[in-house]
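A single structure is presented below for examination.
Note that one protein chain of the assembly has been removed; the remaining protein chains are unaltered in position.
For clarity, chains are labelled A and B in written order, and residue numbers in each chain start from 1.
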Amino acid sequence: MLSWDLVANAVVAGILLGGFYAAVSLGVSLTFGLLDVVNIAHPAFVILGAYAAYVMNSSFGLDPILTGIVFTPLFYLIGAGVYRIYYGSFERRGEESLRGLVFFFGLLFIIEVGLSLKYGVDYRLVEAAYIGKSIDLGGVGIAFRLLVPCVVGLAMTLGLYLFLSRTFYGRAVMGVSQDQGALRLMGADPVRIKTIAFGLGIAAASLSGALLITISPVVPSTDRDYIGRVFAITVLGGLGSIGGTLVAAIILGVAESLMATLFGPSWSLAVSFGILLLALAVRPAGLFGR
Amino acid sequence: MDALLEIDSVSKRFGGFLALDRVSIRVRAGERLGLIGPNGSGKTTLINCVSGALPTDGGRILFDGRDITRLPAHQRTRLGIVRSFQIPKPFTSMTVLENLEIALEYAAHARSAGAAAGALEILERIGLAAKARLRPAGLTQIEMRKLELARAMAARPKLLISDEAMAGLSSAEVDDILAILFRLNEQGITIIMIEHIMRAVMRFSERVVVLDAGTRIAEGAPAEIVRNPAVEKAYLGE
Partner (left out) sequence: MRPARALIVAVAIIGLGLLLAGLRVNPYIYFAGYVVLQYVVIATAWNVLGGYAGYVNFGTPAFFALGAYTSIALIEAFHAPLPVLILSGGLVTALLGLGIGYLTLRLKGVFFSIATFALSVVVQTLIINWDYVGGAKGYTLIRPPAPVFGNWGVLLFTLMVVLAVVTVLVARTIERSWIGRGLAALRDNEEAAECMGVPTLRLKLFATTLSGFFLGVAGAPFPYYVTYVEPASTFDLNYAVNALAMPMIGGTTTWLGPVIGAVLLGTAQQVATVTISSELDLLIVGVVLVLFVVLAPEGLLGLVRRLRSR
């Protein structure tokens, strides 16, 4: 029987999870939503970030989220490099679709298999002061390991939103998604703008990876769970809408949480897939899409 | 008027932006119609709606008396509505000849050995026969434009919509293309020409329709349009 307690807990957990899912999806919202680059390898960079946090945590006892933040410049550079290769090999020649997809899939694959070669297939986790603690609000338990990533995720979302709407480079990124010609006339180089945006996307991915490992242990194949989620959120939210990404992420988080409570955890992936298909079938532009 | 194509109160929105606002145009069979207007006036959007590339948000489109508003693009092509693209879109993995054969096979239903012969003949008429076995990557700009036109011809159109086929061409090249279009029209093909090159439009068209900001602001013989103050304002501003 469904108790109010059970449902309330599931919903709250889902909302917190949603904040985290938003963090994971921000990068794709940027690269796919605004730049039209189908970076299917995005979840692999998330896992890479998670493992970076693990290594720093197990070797030096560093807080995972701190690691995530510290490593963002490195991942930004990696992202910029990847985009340059992508641009030079595919986008410039107008052959993005098939080959670009295969390229990113290859990257995903290399990262995942590389990680399992180096670290094996055991679950890896981190330890931090706030993991394992929780507070109780009116019968609903709020675990810190969910709360902290959610807060960071919200901060990341807000940060990206402000970047895109208030800064020169951010507005250039929005501009490049709409009219490259006009951008050139303004003296900005579309390729450079896109490189910056892509780098940011990968940096966001790695930071969200640190959040991921805070929430639950990871294995190299965890990335596959997130491909469906990330694209479901981006499509549902509407391509190019950061606010939409947040809303969709929370919807997905709550849906998964309820599904897991009612039917068991193994069906949660079917939820994201179902939402993806539903969104594509009914309203491909998403809730807030352009 | 015996209308081959009837665009009846067609509207099209992109999000909040109204690209076409209840546009109505009737095109007579065998007519040479020019469609002009400043950039962003909705000309290409209108063409996309007529060819079926975009769905409309209101109004109807009738072709040969038949309501084709809901018909998918490839079926409209088979009925005889053929358009060429402003930026050429050749099939890059095929030869020039094979590009035309696709149109012949699919739009004109010439599914046999006859297809190759028909294609070569079109290439000869348009001056591309020497390049028949080359891939589009080996063509010059004007040759690409000619290929675009040749491929449209291979689809055996009743109505040919040429979307800025002459942009960036030299004077002689423009005359080249115009001559081809005149010849096609003599054979009974109705032609709608979208162009910015006024000389070409005025010479070619029997009637000109002017679009601005998604509405039809003027219509008439070329000589009248040139003197129309509303048209002047649309192009030059206040």
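The rule is simple: contacts are C-beta pairs under 8 Å (C-beta built on N, C-alpha and C of every residue); 3 or more make two chains touch, one makes a residue touch a chain.
Not measured: the values here are computed from a predicted model.
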item	value
Of B:82, B:192 or B:231, the one touching the omitted chain in the full complex	B:82
Residue of A:102, A:137, A:162 or A:262 in touch with the missing chain, whole complex considered	A:102
Listed residues B:51, B:162, B:185 or B:205, member touching the removed chain	B:51
Which residue of B:19, B:96, B:142 or B:155 touches the chain not shown here	B:155
Touching the absent chain when the full complex is considered, from A:64, A:153 or A:228	A:228
Residues of chain A in contact with the chain not shown	32, 38, 40, 85, 89, 95, 97-99, 101-103, 105-107, 109-110, 112-114, 116-117, 221, 224-225, 227-228, 231-232, 235, 266-267, 269-270, 272-273, 276-277, 280-281, 284
Contacts of chain B with the absent chain, listed as residue ranges	51-53, 72-75, 77-78, 82-83, 85, 89-94, 98, 101-103, 105-108, 111, 151, 155
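Everything below uses one rule, namely that only the chains that are shown with their structure count from here on.
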item	value
Euclidean distance of C-alpha centroids - chain A vs chain B, Å	45
